[in-house]
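Every protein chain except one is present and positioned as in the full complex.
Naming follows writing order (A, B and C), and every chain is counted from residue 1.
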Amino acid sequence: MLGGKPLQISARLLGTTTVFDITGDIDLAHSPEVRKALLSEIKDKKTPKVVMNMSKVRYIDSSGVASLVEGLKASRDAGTRFMLVGLSPAAREVLQLSRLLKIFETFDTEEAALAG
Amino acid sequence: MLGGKPLQISARLLGTTTVFDITGDIDLAHSPEVRKALLSEIKDKKTPKVVMNMSKVRYIDSSGVASLVEGLKASRDAGTRFMLVGLSPAAREVLQLSRLLKIFETFDTEEAALAG
Amino acid sequence: MGPDLLLKVELPSDPSMLCVVRGAMERLTETFGFSAPEVRSVTRAVDEALTNIMRHSYGGAVDRRIEVSCSRVSKKERVQGGQGFEVRLVDYGPKIDKAKLRGRKLEEIKPGGLGLHFIRQSMDVVEFKRARGTNVLRLVKYLQAEKLEGT
Partner (left out) sequence: MGPDLLLKVELPSDPSMLCVVRGAMERLTETFGFSAPEVRSVTRAVDEALTNIMRHSYGGAVDRRIEVSCSRVSKKERVQGGQGFEVRLVDYGPKIDKAKLRGRKLEEIKPGGLGLHFIRQSMDVVEFKRARGTNVLRLVKYLQAEKLEGT
């Protein structure tokens, strides 16, 4: 209904790794975009390593967490890797409440994720 | 009516200068506190130099601008100095709209204000 | 719900509620498509209008009712522009004396008298009306791109 400022998802290719820089709120309005970007990268392109840079995510809700879980499942099916980087306190909190924090590979910095 | 998180005003004494660090929104709810702090420092204590550190002011409305104008007038009456430091784009904009930006002594940094 | 009503907020005339309305307005105007300076500008206009209602219509009482409704207004309504963001502010105070609705001259350096200037500088339409025992302030700001397109 509103045009609005969408969630921004931009992709960087670093060798065989794709880094997604996410800016904004991953809520019901925007989690479908995240899901679509992730599944296209993992299921269709079978990119060996996908890193989600979450450092500019202001808010993430249960539908956002669901999108990340779908990404993780797809990467397990494809035998690829899926990592989260730069979780804000809010994002970390939500993953902890979901008891999902430990099932994701998380890193403080992009460098660590790329090396990991 | 609400308890709430007040505007934070803290004073630092540097020699004969008082620096006020202001954090939060200077709006109708909180401009009386700013006014009171300023007038006590300038009118009552006649502090030779008062510096308002505005770098953590998220918002300032017309009543906030009015408090600053009162501070400025009091300092002119007292023959003391009154300076604004670290204006955010929002604060600068409001002073410009009021055509008051040029009547204040403004500095980008506290160091410049203390030296000025 | 009317297709063009985006948000309606009811609040008491308590200054500590101003930051709450600003929080909603910042996000709503951003989502509507305004640029960062426009977001600040429309938010400021609404904040100053609320401040005036609290001070002048309600004389500082903190428990009176204020309504703020935000809608999309379409091209048809105005020749001058395109898609607009309309805010209606309603209060139940005494009729406003229009002769008093004026800020100070900007040349004078004195505290006060800036709110109406800020509102008029921010908005494309500023209209005070009395309707069914209420004061209604109607503010409209047009989206810049549409505005250019329309002219």
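By definition in this document, a contact is a pair of C-beta atoms (placed from the backbone, for glycine too) under 8 Å apart; a residue touches a chain by one contact, two chains touch by 3 or more.
Bear in mind the structure is a predicted one, so any value in this text is a computation, not a measurement.
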Of A:Asp25, A:Glu41 or A:Glu110, the residue in touch with the unshown chain: A:Asp25
Absent-chain contact - pick from C:Leu5, C:Ala36 or C:Leu101: C:Leu5
Touching residues (missing chain, whole complex) on chain C: 1, 3, 5-12, 16-17, 19-24, 26-28, 31, 63-65
Touch residues of chain A, complete complex, unshown partner: 1-2, 4, 25, 27-29, 59, 61-63, 65-67, 69-70, 73, 89-90, 93-94, 97-100, 103
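Here is the rule we use: only the chains that are shown with their structure count from here on.
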Separation of chain A from chain B, taking each centre as the mean of its C-alpha atoms, in whole Å: 43
Length of the line joining the C-alpha centres of chain A and chain C, rounded to whole Å: 39
Euclidean distance of C-alpha centroids - chain B vs chain C, Å: 27
Residue list for chain C, restricted to those that touch at least two other chains: none
